[in-house]
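Here the complex is missing one protein chain, while the rest keep their positions.
And then subunit A:
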Amino acid sequence: MDEWIRQAELWGRQAEAWIRQQPPEQIYVAAAVVALTVLVLIAASCLKSSKPNTIVLSGLSSSGKTTLFYQLRDGSSHQGTVTSMEENNDTFVLHSEKERKGKVKPVHIIDVPGHPRLKPKLDEVLPKAAGVVLVVDAQDFLSSMQAAAEYLYDILTKASVVKKRVPVLIFCNKTDKVTAHSKEFIKKQLEKEINKLRESRKAISSADISDEVQLGVPGEAFNFNQCQNKVTVAEGAGLTGNVSAVEQFIRDYVEA
């Protein structure tokens, strides 16, 4: 051990002597080059992070996220889908914009699996989202209403979402079916459910589920206008290709 230290000291002295031998201009130039490179890198990373182009497709299992993802990418849902086990993650030019002239900037879309066990995945991707699409099954809405409301509540109370004012689109899917509910009804029901959730999430003891952000105005019935971030509701059908609302949403918040 002592030998090594002595050796290191020796090398250090040698290096010092070597630096003293060099002309000072050379050292200044080298230092300047290093500083400049670091600055350029920092600037580049700043520019990149200032404009996130990630859209997150979220929602409960079997609400149609993966179908929507492939509809946006390829304009077709191919041979159908099964429950996702991993997220679909791709950067592409939207299918509807492929024919458009000029340079179209691609969008980064992440389709997060909806299975409740995979919920941690959503928390991972939310901080880098430029917009969140919550896909709701409009046909089978009543049975999944509570769970969907809880899902939405979790998104709306995430500090990363509220602080950056990430816009949220509630996309009522499967409206091509006759028995599907209207978007007005869904919006009203979700607001009601979130109001109830707000009651039950009052954290008093450590046995309570705590939220990062208080939602809405205390003492008033909740509606989406009280949110700091913009929440809009739209309808469409992923399976038939009626996804213009989502495309519009993407173009509103990600520059073309």
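What we mean here is this: a residue touches a chain if its C-beta (ideal position, glycine included) is under 8 Å from a C-beta of that chain, and two chains touch if they have at least 3 such contacts; residues count from 1.
Going forward, contacts and distances are computed from a predicted model.
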item	value
"Transcription initiation factor TFIID subunit 6", "SRP54-type proteins GTP-binding domain-containing protein", "Osteoclastogenesis associated transmembrane protein 1" or "AAA+ ATPase domain-containing protein" - which is the UniProt name of the missing chain	"SRP54-type proteins GTP-binding domain-containing protein"
Touching the absent chain when the full complex is considered, from A:Glu3, A:Glu25, A:Glu99 or A:Glu199	A:Glu199
Residue of A:Pro113, A:Pro167, A:Gly216 or A:Gly238 in touch with the missing chain, whole complex considered	A:Pro113
On subunit A, residues whose C-beta touches the chain left out of the figure	61-62, 66, 70, 74, 78-88, 111, 113, 115-120, 146-147, 150, 196-197, 199-202, 204-209
